[in-house]
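Coming up: subunit A.
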Amino acid sequence: MANPEPILKATGLSARYGHVEALKSVDMHVEEAELVAVLGPNGAGKSTLLRAIMGLVETGGTVHFRGKALPRHDTVAVASQGIILVPEGRGIFGPMSVAENLQLGAYRLQGGKGEYERRQARVFELFPRLKERLSQVAGSMSGGEQQMLAIGRALMADPKILLLDEPSLGLAPRVMTEILEKLRVLNEQGLPIVLVEQKAPLALKLARRAYLLSLGRIVAAIDPREVQSHDELARYYFA
Partner candidate 1 sequence: MKYHLILSALTVGGLASLAGPAIAQEPFKIGISAGLTGYAATVDRAWRDGVELAAATINAKGGIKGRKVQIIVEDNRSEPQEAVTVYRKMLSSDGVGMFISGCVSAGNFAAAPILVRAEVPMVLCSILPQQPAQVKWAYTTLPPAGFEVETRLAYLKDKTQVRKIGVLHDPTPYANLQKTVAEKEAAKYGIEIVGIEQYKQDDADLSVQISKMNSAGAGAILKIGLGGTTLTAAKNIKQLGLNMLLLTSLEDLAVFRPVAEVLGDKFFFVASPSQVRDALPAGPLATEIDRFLAPWREKYGDRDPNWASRGWDGLMLTAAAIEKGGSFEGPKVRDAIEGLSGYQGTTGVYDFSPEVHQGLTINPFVLGTIVDGKVKVVQ
Partner candidate 2 sequence: MTSLLATTLPSRFRWTDTLAWLPWIISAGIVGYAFLSGGYVVTLVVFALIYAVFVIGLNIFMGFTNQVSFGQNAFAAISGYTSAVLTTAYEWTTLPAIAVGVALAVLCAFLIGYPTLRLKGHYLAMGTLAIGLITYEISVEWSSVTQGYMGISGIPPLGIGAYEVTSDRGQLALLVVIVLILTFMSARIRTSRLGRAFFAVAGSEDAARALGVDVARYKLASFILSAACAALAGSLFVHVVGFVSPEVFGLHMVILSFTMLYVGGIGTVAGPLLGALIVSLLPDTFRAFKDYQDLAYGAVLILLLIYAPRGLAALFDRYVPAKKVGGAP
């Protein structure tokens, strides 16, 4: 726990939708090459936390990335620094082909055909199915394939840190396991990941640390190694 400089650090981060304060002074951080899970029940503010980091909602507090304060209300600038969000519900562009979705991932990449190919090769290595489906209309793919595309598209942006909002949503258990396995591979390659999940047991298998969010506050920081049973987890939820 003694790493000196977290790659991402939120301090007193709050967010509101109109009069509703959905996030209340949250402190959290992510260290280099770390996979951090964010757990919590429906409406806890998990998505809001990711959106607040991206500057997609009205926020208070600060977010530092590699020691520098991130601009607020300028998502494009946040994304340009390599902080890439895979939004809840995947946010893939249905009418466009798989290839075009990937191209949108590399949207900020100027010129550099070689670099584009390199990134794409990395995505295909991780998700070979995307290569087969390049010209398919994204909206016509299965849920699992769409999730792969969403992650692949994020990787095309060459993220320095990846924010994932419930990638398991609506997927069959087998597909879910496959996707989480890919995330583990990515993380092992050194990519820091924030993984928002409702299905805590799954997330805790991968995570080095976890935050438990409830009613817009962090109510616990969890060490996955200490959570061995469902009962124990339930204790955290209802504490």
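Here, a contact is a pair of C-beta atoms (placed from the backbone, for glycine too) under 8 Å apart; a residue touches a chain by one contact, two chains touch by 3 or more; residues count from 1.
Per the selection procedure, all candidates are chains of the complex that A comes from, given by their letters.
A quick note: this is a predicted structure, and the numbers were derived from the prediction, not measured.
Colleague: For subunit A in this complex, which listed candidate touches it: 1 or 2?
Modeller: Selected candidate, touching subunit A: 2.
Colleague: Please name which positions on subunit A make contact with candidate 2 in the complex.
Modeller: 51, 54, 56, 75-76, 79-80, 84-85, 87, 91-97, 99-100, 103-105, 107-108, 134-137, 139-140, 142, 153-154, 157
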